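Just one protein chain is left out here, and the rest sit where they should.
Should a chain be cited, it is by its letter among A, B and C, assigned in written order, with residues numbered from 1 in that chain.
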Amino acid sequence: MDRKINVEPIARVEGHGGITVTIENNEVKEVRFDILEGPRLFEQLVIGKTPEESVSISSRICAICFLSHRLAEIRAQERALDIKIGKKLQLLRKLAHFGEMIESHSLHYYLLALPDYLGYPDAISMVKKFPQEVTGALELKKYGNKVMEIVAGRRVHGENLTVGGIGRIPTDEELDWIKKRAKELIIEIERGLAVWEKLDIPDYMEEEMTFASVWPEDGSYDFRADTIKISDGTELPGDEYKTLTNERVVPHSFAKRCRYKGRPYSVGAQARMLIMQDRLDGEALKWFKKYYNERWHKNPHYNNVAQAIELLFCLEHIPEIVDEIKKTPWEDAVEGRDSGKGTGIVEAPRGLLIHHTEVEDGRVKYADYVIPTTQNLDAAELYMRNAVENLIKQGAEDLELPLEMIVRAYDPCISCSVHLVKVIRK
Amino acid sequence: MRVFKMEKGNLVPFLRSLEEFGEVWGPVKKGNSFVYAHEDPEKFDLSAIRTLIPAKKFFLPKVATILKFKNGAWTDNRECKKRVIFGLHPCDLHALNIYHEFYTRIYEDPYYTSNREATLIIGLSCLPDDNCFCNLTDTSTIEEGFDLFFTELDDKFLVWVGSPRGDEVLAKRKDMVEDITQNDIKEYIEWRKKREKMFKVDLSFTGLPEIVSASYDSDIWDKMGAACLSCGTCTMVCPSCTCFDVEDEYDIRNDELNRKRKWYSCFFREYSMVAGGHNFREARAERLRLWYTHKLVGFMSEYGEPACVGCGRCVVSCPVGINVLSVVRALTGEKNDAFWAKTEVKQL
Amino acid sequence: MGKPKIGIYGLTGCAGDQLNILNCEDELLKIFDIFEVKSFVMASRAKDESVPLDVAFVEGSVSTEKDLEELKKVREKSRILVAIGHCAVFGGVQSMYMGCEAWMERYKKVYGKEDAVTISPPLEPRPLSAYVKVDAVLPGCPIEKEPFLKMAGLLAQGVIPKNPDYPVCAECKWKENECLLLKGEMCLGPITNSGCGAICPSHNIGCIGCWGPIEEENFAAGIALLESKGYTLDAVIKRFSIFGGTERGEKLAKYIESVKGGCNG
Partner (left out) sequence: MKERVDILKCEVHEEENPYVPERARIIRKYDLTNDVRFFQVRLCNHEKVMEWTTKYKPGQFMMLSIPNVGEAPFSITSTPTRPGIFEFCIRKVGRLTGKLFELRENDFVWLRGPFGNGFPVEKMRGKDLLFVAGGLGAAPLRSVLLYALDYRERFGKIYYLYGAKNPDEMLFKDEFFGMKERQDFDCYLTVDSDPTGEWPYDIGVVTTLFKYVKDIDVENTVAVVCGPPVMYKFVVQEFMKLGIHEENIYMTLERKMKCGMGKCGQCVVGHKYTCIDGPVFTLWDVKTIRNLI
């Protein structure tokens, strides 16, 4: 049987991607995850711009995780320029970042991933059977958005958080609302988490995987750090990110590809949770223990539930972040120099995100961005190949949905992956 | 006019007590400027000079739904709110009087009238800063257009009663005021003298309407036009600017159609554009000329006074320094160091 | 008359505009109720590309041959085509060097060589109007919820909406902000389309121009003004170009040519 399967565009992911599978004589010849999203050349756009401009531009890489991009770029710039910021600002950034996780994870878990497992084309169609879950999802999403709106300026591409500062500090009333609402919403995500228990998690793609995430120096489960941790035990200082990423260009994609020690690796909520599991606490820890099993190390579908648990973690921790913000006095940032190199490492909702910058006399001279989806592409291809091979053996007809589900499990943010490619230096 | 005096300490309790009539609004600090806000009167800043946006926002809201369309019929949608506004200076009150004439002439604007009837207006004396020139526009004192007016002297306020409503309000608060004495009048006269000496703007407005009319073809309009950003700031901050735009908006949330009106500006491109894309004032220079002729000449012939009340808002607001003072300076051949006058802006 | 049939499409961009549609949490079900959504790939697997559409919303710039193909297909079957977001309306940040440094050179700096990626030939990013007729626009990077709902409301009633013709400063004054430009900050409010509600100036942050150039922008005066406040011509031009899109890009290139020669890169 010769067959060419083409799924394009992949629905319910952000951006344009396509999967091409070529099967000859019941043998898988090629499995390709194409990125069709056009090139935008971000690493070139920021050249010659000021650090602030570079932050505004590079956060446009992606709308869903604009804030992560923004925070990564801000961190890169602050390290390059040796700017030291105060604790209150740190906390405000953390709060906004938690908001982004909540927004993005609720969008992905409920609206983009769950419909597959439950057999619906989209979340809107689920309303009849799962009214509480869908409205709960929208409430969570709205809340995450509201947190970003308050702290980061707006829902998408807010400009309030800047290099070394913030335009407007949220008022106490706003902060109190954030805290109060976080507590109210915990019930919603727990309701959503309960759905997972009833689902059948496919196993036709499983294979042991390497994971990577940030490794916060203060021992907390957080989304920003200057160190990367890999599941083989390696700890890398941020500046040495290339040891992990090793980006290369492939002809079928405007997104570059990454491999660690010649093997695909994976980033995202699943990676974070496996690497930082000892740092979980509260209800989030209980749910993790409930759902954790050996397959987490070899099956990308668990990224979905990892996101939902992370969402709960964020909601649980927001009240204490708010309390601390309120009692911490404002300190102005300490200015450093106007030339230097720096790497900013954060966790975007869909995984490790790296912005590297080089600034000379207050202007960006060189930039390199490594995006989570770029890092996950090879892993996704590997799992898809496994899936196709096993499914053919089982004589399955419908290959499209299983493949799409694998892609969607990565919550890929294709538009970012594309532009984010390594600059070849002569 | 009836006058009383009030101890300084009585002001805040007095204003607080007015909440019984409506929301009490007054000038509060925002950055280095002031805005009218509904706050506790304790926060009102008596030293406030001009607010960023004048009190016209209460009578012609920035954006308001005037009509709703439902089941085949348009219905009046008047949202009026009872308010007490404290802190209007003489220039602001003159501007409100202009508003009143304008919005009641020939056709009475029902929205304006409702808002006005729902508002208690309490004026407050002020001491000019470097950009105030109400002495030149003859608007530095006020006789009418308020319910009460407070003049702040060293240790007390004089409270002038300007309307039966004001009288009624005061009548119920007799314990907060006292009759004035001969000495109070003397103090007031001293205060007036001191205030008059404080005006700094050195410029003559004599013969201005004629000068502006005669300068119709002057090339200063083109020079200004080259620098003007058409940002509309001047018209938004000017207390005597009245223009608005009307737009229909369909609200999918409530399935209803709202006809809205919102502030608009003669500096915007489409203001003078008619069918076929023809624009009667294509060049920014023409729009500037319209504004200044309207403010300084047109109004004069209609109402016998210029529409400029000397509040200085355009002086502190236009990013390129186009304002009544710099324009008058240019027209009368005085030294002018406004950005637009100093800079040659080369257009493409 | 049945419900208007609509499609929501994305070409090359960050998907922020589609996301902001999904971000209308309280109104999302309503939107799906008043319109018959035939295609919204970012939100649903179900789609039907075979029927003609009353309204197509298209996000993103045309940056590959594939984008162009898709755009033409959508145009053909839609009665009203609405460009949403800066990329679709003006070209997006990716078009900031239009009229300037050769795009292919920059492309090669990123991908190594001209034909490194063979999947679909890349094009220098341009707005939709560079290729097809656009009936209505909603600018913004990204679009905002309120103007979108307003626009959707009118479209649902069969009326083609029109955007305001005035700049951010107007909304900024309505918000009663102190002017940042007067404080010497680089604010692009006067030359930028309103619609965002002057968010950035309301946060004490100079407008970076993300709603794109207003039709009648006086950028020459803007440049002169910022230069008088101590910014270098180069710095001003760079800032103006970020969200200038293809059109301002070309104007700026001409301007620079006339004052100093060279390019905005």
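Quick note on the criterion: contacts are C-beta pairs under 8 Å (C-beta built on N, C-alpha and C of every residue); 3 or more make two chains touch, one makes a residue touch a chain.
Remember, predicted model here, so these are calculated numbers, not experimental data.
In the full assembly, the chain not pictured is in contact with B, C, by the touch criterion defined above.
When the missing chain is restored to the complex, the residue among C:V51, C:I160 or C:V259 that touches it is C:I160. Summary of contacts with the chain left out: across B:V63, B:A118 or B:M176, the touching residue is B:A118.
Checked against the full complex, the candidates B:R2, B:R16, B:K43 or B:K82 give a single residue touching the omitted chain, namely B:K82.
Counting the whole complex, the residues of chain B in touch with the unshown chain are 19-22, 66-67, 69, 72-76, 78, 80-84, 102-103, 105-107, 109-111, 113-114, 117-120, 165, 168-169, 216, 242-248, 250, 257, 259, 261, 264, 266, 270-276, 280-281, 286, 290, 293-294, 297-299, 301-302.
Touching residues on chain C toward the chain that is not drawn are 154, 157-160, 162.
Here is the rule we use: only the chains that are shown with their structure count from here on.
Common neighbours of chain A and chain C (chains touching each): not present.
Closest to the protein's overall CA centre, chain by chain, comes C. Averaged C-alpha coordinates give centres for chain A and chain C that are 25 Å from one another. Chain B and chain C have CA centres that are 36 Å apart. In chain B, no residue touches at least two other chains. In chain A, no residue touches at least two other chains. Here chain C touches chain A in the complex through residues 10-20, 22-23, 25-26, 28-29, 32, 41-47, 61-64, 66-67, 92-94, 96-97, 106-107, 109-112, 116-120, 122-123, 125, 141-142, 144-145, 199-200, 202-205, 208, 210, 235, 238-239, 242, 265, going by the rule given at the top.
Looking at the complex, you find that chain C touches chain B at residues 26-27, 30-31, 34, 149-150, 152-154, 156-157, 159, 165-167, 169-170, 173-174, 176-179, 181-182, 189-191, 215-216, 218, 220-222, 224-225, 228, 251, 254-255, 258-259. Here chain A touches chain C in the complex through residues 9, 11-16, 34-45, 48-50, 53, 56-57, 60-64, 66, 107, 111, 115, 121-125, 127, 138-139, 141-142, 145, 153-160, 162, 167-168, 249-254, 404, 415-416, 421, 423-424, going by the rule given at the top.
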